[in-house]
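One protein chain is absent from this view; the other protein chains keep their places.
Letters are used for the chains, namely A and B, taken in the order the chains are written, and counting of residues starts over at 1 for each.
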Amino acid sequence: MGNMTELNEQALAKYRNSFLHEVEERVEEGDWVKMCMQCGVCAGSCTFGPHWEHSPQKIFMMIRAGKREEVLRSDSMWMCTSCYNCVVRCPRKLPITQIMHGLAQYAHRLGVAPKMQPTRDLSLIFWNNCIKTGRVNELRFTLSLYFKDGLMAGIRQALSMQSIALALLMAKRLNPLEFFKGHECKDKAGIHRMLKKAQEIESRRQGAHK
Amino acid sequence: MTGSIATGEIILVVGGGISGMTAALEAAECGKKVVLVEKSPTLGGRTALLYRYFPKLCHPACGLEINLRRLKGNRNVRVLTLAQVTAISGARGDYTATVKVAPRYVNDNCTACGDCERAVQAEIPNPYNYGLDQMKAAYLPHAMAYPQRYVLDPSIAGTEDGERAKSACKYGAVDLDMKEDTLEIRAGAVIWATGWEPYDAAKIQPYGYGLYANVITSVEFERLADPHGPTGGKIVRPSDGKEAKNIAFIQCAGSRDENHLRHCSRICCMASLKQSQYVREAYGAEGRSTIYYIDIRAIDRFEDFYQKVLKDPGVQFIKSKVANIVQDGKTGDVILHGVDTEGYHRYANSHDLAVLAIGMQPSVAAADIPAEVIADSSGFIEGALAGSGVFGAGCATNALDVNRAVQSSTAAALRAIQVVNRVARAEEAS
Partner (left out) sequence: MSDMKTAAYLCTGCGIGERLSAAQLAKVAEREGKMHLVRQHAFLCSSGGVQLIRDDLEREGVTHLMIAACSRRAKTEAFHFPNTAMSRANLREGVIWSQPDTEEARETTQEMADDYVRMGCAEVKKMKLPAGNPDLGHARRLLVVGGGISGMTAALEASRAGYRALMVEKSGSLGGWAARLHKRTAFREPYTDPADTGVGEMIAALQSDPNIEIVLNASIAKTDGAPGRFKVEIAVESGSARTEDVGAIVQATGFSTYDAAKLPEFAYGKTPNVVDQAGLERLAREAGANPIRRPSDGGEVKSVVFVQCAGQRDDSGIHLPYCSGFCCATSIKQAMYFKDANPAVDTAVIYTDLRVPGNGEDFYRSAQSKGVTFTKGKVTGVEPGGNQCKVSFRDLILDEDTAISDVDLVVLATGQVPNSGVNIGDPEDAVADAEVKPISILNLSYRQGPDLPQLKYGFTDSHFICFPYETRRTGIYAAGPVRRPMDIAQATEDATGAALKGIQAMENAHAGRAAHPRSGDLSFPIVRLDGCTQCKRCTVECPFGAIDEDEKTYPVFNESRCRRCGTCMGACPVRVISFENYSVDTVGAQIKAVEVPDEFSEKPRILVLACENDAYPAIDMAGMQKNVYSAFVRVIPVRCLGSVNAIWITDALTCGYDGIMMMGCKHGDDYQCHFVKGSELASVRMSKIGDTLTQMSLETERVATYEVAITDMARVPRLIDEYAAVINKIGMSPLKGFA
């Protein structure tokens, strides 16, 4: 976790490229941000568009303008559902989806990502769930999601989904026993080694910044 | 052609649009012999299919008339229509071009009286209106067509319709036995002026061209506005013929886009600004246009026109590359989705008609030209190889407006003259 104030001091100067350079160096596919020509087709193509505070193209402009805190604290890039609409339409072929995830992950690593942001919570739960066994345990994943805001909220949410759960049970699409153990991938340890290695490579690439 | 001049002193011009005509005429008016080869049945090219030019809003037919008169009065130019250059061999100063001439099925007895057209029943899509309407299979391409001679579509050769045309003609002009002919033309220099074609709008999938009737291209819009177009100049939408008074003009439809055309096509911004004035001309205060753009490229003196349109209350500008278009099944209106990037405003705007300011690509990609030239990444001719006598002109060399295409063609004429004059000097010396 970095120190926000200290990091912000590096990037105070507006339209100086310090934050842009930071993004280029430390954010996945961040190198592409400078290529945006502000046409806005990504913003218009996004299926979740109306829910974004800042559209991708605007985020790119904010990065160039040195608005470090505003960008990293924004929940906008957490809204990306990886539909790739923007990527296929971008006239400059920017990998916008990847950049959005890269920015979100970077903000998360810096500890400045917005709290109580549902898609961020979902992402975290999903990640923690799947790295444990190497497979996603759908039942536990769903329940962790329901109970993330407390016991009562979880029970209420679970009850509201009762009939769907029942239908899934009848259709043999839901195995209640998964809750207790669940099945794992064949080489769990291998997966963990792989993830560890990936993290090492990633932090090397990021210049060892955490 | 007089027999006395050396074939190396002839200039071959390929393409009879405004660029090819200009190159041919400028050279001919310097006293040079020119063969002008055009693949369609008439000269005039794509400018003949425009209603007005920017920024003066004058009519392309006006300049075409002058050029045709120059041509009619100049015996230095020999015109071949329905002719395509398929091969060029030889070297600077001594080229031989193979020219395939398609049958017109009408010989030069034709007086353009129109009897064959009246006799024939079959109809074909009218390419001079970009297929927006049908025309008879015996036709005069358009009112300004040159040569002023009818054409029979090959589809009616050998049919009853063909016979009808033949028997209707009092002057023995219909010749159904015409066959494709191959000519060899020798020339000292070649000017390649095959012009441009609109990018295939159907490839821009989110805009629904081909899927939605009310999404059309800028070149088709020219025909709608033209009194000699398919609607008699009425700006109506294709789906239901309703007056299109609220029109969206979408810039960079294909251009400036690595998924489509890498280059900027230069003319589209100005074309849309111009077309917004057609809407005003047709519908007065009720005519409304919205121009969706990335950058308005009203270069140099064209800025005046942009400033004029900016002041027009009927024209709105939105800085946005439109994300997608859907057509409302019930109303036929097109709904444009996107974001105005000046301050981030999301829109879903309804229009009567969407006009795609379609990009320009070379009609013949430089790689397909049967002579060696230097190509750019978009397939335009970047330049002539050192020591070559094959020169590009007009939109075969770049995305150009008419004015620049004519400049380019005038320059190409001089480059060709440099070659043939050298041949002439060598002839004199020998």
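What we mean here is this: a contact is a pair of C-beta atoms (placed from the backbone, for glycine too) under 8 Å apart; a residue touches a chain by one contact, two chains touch by 3 or more.
Keep in mind that what you see is a predicted model, and the values were worked out from it rather than measured.
Of the candidate positions B:Glu26, B:Asp333 or B:Asp352, contact with the unshown chain belongs to B:Glu26.
Summary of contacts with the chain left out: across B:Ala137, B:Val309 or B:Ala413, the touching residue is B:Ala413.
Counting the whole complex, the residues of subunit B in touch with the unshown chain are 18, 25-26, 29-31, 51, 53, 56-67, 69-70, 72-74, 108-109, 111-113, 143-144, 148, 170-171, 226-228, 256, 262-266, 295-304, 307, 319, 341-344, 374, 376-378, 382-383, 398-399, 402-404, 406-408, 410-411, 413-415, 417-418, 421-422, 425. Mapped onto subunit A, the footprint of the missing chain covers residues 13-17, 20, 34-35, 37-38, 57-58, 61-62, 64-65, 67, 92.
The rule is short, and it goes like this: only the chains that are shown with their structure count from here on.
The mean-CA centres of subunit A and subunit B are about 50 angstrom from one another, to the nearest whole unit.
Residue ranges of subunit B in contact with subunit A, taken from their complex: 206, 252, 256-260, 294, 319-324, 337-341, 344, 346. Looking at the complex, you find that subunit A touches subunit B at residues 37-41, 43-45, 49-50, 54-55, 57-58, 88-89, 91-93.
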